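Excluded from the complex is one protein chain; the other protein chains are retained at their positions.
In this document, chain identifiers A, B and C correspond to the written order of the chains, with residue numbering beginning at 1 in each.
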Amino acid sequence: MSLGLFYALVGGGLFALGLAGLILQPRLLGKILAFNILGSGAFLVLVGLAQRGGTPDPVPQAMVLTGIVVAVAATALALALTRRLADLSGAAVLPEDDARAPANPRGPDGD
Amino acid sequence: MNRWASVAVALLCAVLALALAWAMWDLPPAPVALPAQVAGSLAISGVEHPVTAVLLNFRGYDTLLEVGVLLIALLGMLAAGATPERMTALPPDPVLEGLARLLAPLMVLVAGYLLWAGAFRPGGAFQAAAVLAAAGVLLRLAGPVTAWTRPGRVLRLALAAGFVVFLAVAVLGLAQGAMLEYPRAWAGSLILAVEAGLTVSLGLTLAGLFLAGPEIPRGGPRT
Amino acid sequence: MAIESVAPLPWLVLLPLAWATLSFLLGPSRGAGIAIVGLLLQAGLVLLLAWQLTTMGTQHHAVGGWGAPLGIDLVADGLSVVMLLMTAAVALPVAIYARAWFVAKPAGAAWFWPLSGFLVAALNGLFLSADLFNIYVTLELLGLAAVGLTAATGERRAVAAAMRYLLATLLGSGAYLMGVALVYGTYGSVSLAVLGGLVESLPVVMLAAGLMVAGMLLKTALFPLHFWLPPAHGGAATPVSALLSALVIKASFYLALRLWFGVFEPLAAVSAAQVLGALGAAAVFWGSVQALLQARLKMLVAYSTVAQVGYLFLVFPLATGTPAEAAAGAWQGGVLQAVAHALAKAAMFAAAGAMILGAGSDRIDRLGGVGARLPLALFAFGLAGIVLMGLPPTGGFATKWLLLMAALETGQWWWAAVLVGGGLLAAAYVFRVLLAAFAPVPEQGRVTGVARSLEWTAFALATAGVLLGLFAAHVVTLLDVGA
Partner (left out) sequence: MSLSPFDLLLAVMLLLTAWRALVAPDPFRATVLFIVFGLLMALAWARLSAPDIALAEAAIGAGLTGALLLDAVGHLRAVRRQSSPPGGDKAREAAK
């Protein structure tokens, strides 16, 4: 097995792990970590699979650099919203019972 | 979510991981070989380092939009609003402050080096900006820099400068025939100009992601 | 400069980026004027592009002069241009509306203009891009701008809605990115043009297509992945609600359509298309019933979006593996539905905002007296409702007619039942609002007047939704360019 393919497989595992975390983690901070792990998994697949033949490929490498910056931007926004939510409601989970989301078929605000 | 639903989700994710592994196993070589094309056009790209060439020339358009993503993340944070009355300077910490005052200029120097090195070896605007941002975060933690909710005119200009330079270069390219098309002779200098602008603005924006929040709690609850 | 030398494709991205940056430099709450000027210019550019398309066919622009697969290509075919027209037609009136809205209700005004400029740039960029990774970047730009706008009022409800929206949109683009990674690994390119000749039915490509389409379903809020939409669209400032419901969800729908009937066509399975159609049908009924049950006006309108998204997905069973003529009709009907809903829903949110402002409450049972005091806003709401019901001669009728014909031609009568039933339910929730608004003023309440431009822009958008029915043939002709 080539080095590239090996890390691509690890990336697949991280992606699945992040996906499970994003859905199952009730805490917002946990969801944000899970999103970052999911993203790292996709990045590893992008570079690893492209380099499975052994030659470094600058194109996916540049794409991952772009992706890392996008991920940190999204993380910062998510954390700012989490803090704002905690300031307003005193809790770092989504209000009402939809911390169980995203399987919850009904939005909140049914009042 | 109840226990069974959680187990089902976990199982489905495990199946996904296995499916990914199975699908990636034993693929034939890709029919398009971009590394060769990158190498072929590297000489006329204006830089010697292939990743920088892709990032700022071949796929510079991605990078332009990505700088936009950073800027709107900051705008979104400002828009969601940090409660203004929390916006005070941190109590000074003499040890940390001394360290920060020593380290910050050093970090700016490192950022400059990374920026310059990016043209021919690993490094470039993003790495340099990250180091600049780290300096900003350090200064924030140490006390001298205060958090901000509403950036003033000068700060706004500095935040947008990199994006404005990049946009201007994109428009300039239209005169050559295509958006972001660099004139051959000027490609190297234009890319360096874009990168310099980006380093300052991205560094500030990345630091801003940190500074735009409410103040950092230190030592128990505040009023 | 001669008009032929203006290249609309790059300017459609650069122009909104420029006014967004400019309004950011001007400072908080500034920039309405340049935004409106920018959107006017944008409308001109799109019309120019539409003209170029009808006379010269599909338009290309190789960014950086490199050309795919090394560089990124912008391509405008019929579908892209119809989406661009939709964006311009909605964004300009909403900008005029927003300018008056934020005078009356400043909450969320501070960074509205730069954020919406980036939002429009992301939409245009997405509709024009012919590169899977570049599309990922535009998706993130769009998603984060939309989330920032949602959270901008700073209220607990809005911030919670924005957070849920952010997680959904990040999960959607994460799945999409994984798909891009698999595609690049398999073929060594992310250019749609290059991939078009290469894609075949490999397990890895099936997985990539599944992840990308699933990500787009989440972003389009197709039932049962719609949980994030009603609080976000119902809780944001009203001009933002209009932009989100009319345009942002259409971007991911467009991408699903582009992928399914474009590069991934060799793998499109009839069974998967039937599942999408079934989810669409469920969305129509679930969303409509929820809309009927809502106590708040904006939540009703938001649930109506959940229902209307359902119709969009009827395209998949009607145009996958069906005879070419029926498939073409279904495809046209689906795209027209995206446009008709964009105009009508922007009108409906705009009208609802004016009515809420006048009544001083967003509870439907407190709307009494609105009919007498704000007749134009209520009329706009009713007109938009008629478009959503699909009555002739509106744009809604044209889309339902095309979809209905396709359903009957392909012998899939059950989708026809969804179209008719959904129309009746839409009528029910629209009449519920109209009845409430014609009720007398409640004891303590009184309805105040609102800025005229709030009512007029709502009316203009609703009228455009009606007129779309009369000009449907032109839109369909445009849509066929390069298809």
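Simple rule for what comes next: a residue touches a chain if its C-beta (ideal position, glycine included) is under 8 Å from a C-beta of that chain, and two chains touch if they have at least 3 such contacts.
The model shown is predicted, which means the values in this text are computed figures rather than measured ones.
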item: Neighbouring shown chains of the undisplayed chain, as defined at the top; value: A, B
item: Interface residues of subunit B (partner: the chain not displayed); value: 51, 114, 122-124, 126-127, 130-131, 133-134, 137, 206, 209-210, 213-214, 216-218, 220-222
item: On subunit A, residues whose C-beta touches the chain left out of the figure; value: 1-4, 6-7, 10, 13-14, 17-18, 20-21, 25, 27, 29-30, 32-34, 36-37, 40, 43-44, 47-48, 51, 54, 56, 61-62, 64-65, 68-69, 71-72, 75-76, 79, 82-83, 86-92, 95
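We take it that only the chains that are shown with their structure count from here on.
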item: Between subunit C and subunit A, distance of the C-alpha-averaged centres to the nearest whole Å; value: 26
item: Centre-to-centre distance between subunit C and subunit B (centres being mean Cα positions), rounded to whole Å; value: 30
item: Overlap residues in subunit B, where contacts from two or more other chains coincide; value: 20, 24, 27, 30, 34, 38, 58-59, 62, 66, 69, 72-73, 76-77, 80-81
item: Residues within subunit A bordering two or more other chains; value: 8, 15, 19, 45, 49-50, 52, 59, 63, 66, 70, 73-74, 77, 81, 84, 103
item: For the subunit A and subunit C complex, residues of the former touching the latter; value: 8, 11, 15, 18-19, 22, 28, 31, 35, 38-39, 41-43, 45-46, 48-50, 52, 59-60, 63, 66-67, 70, 73-74, 77-78, 81-82, 84-85, 88-89, 94-95, 98, 101-109, 111
item: Interfacial residue positions of subunit C with respect to subunit B in the complex; value: 7, 10, 13-14, 17-18, 21, 24-25, 27-28, 61-66, 69-72, 108, 110-112, 114-115, 118, 121-122, 125, 133-134, 137-138, 140-141, 144-145, 147-149, 151-152, 154, 159, 162, 182, 185-189, 194, 198, 202-204, 206-207
item: Of subunit C, residues touching subunit A in the complex; value: 133, 136-137, 140, 144, 147-148, 151, 154-157, 159-160, 162-164, 166-168, 170-171, 174, 177-178, 180-182, 184-186, 188, 224-231, 234-235, 286, 290, 295-296, 299
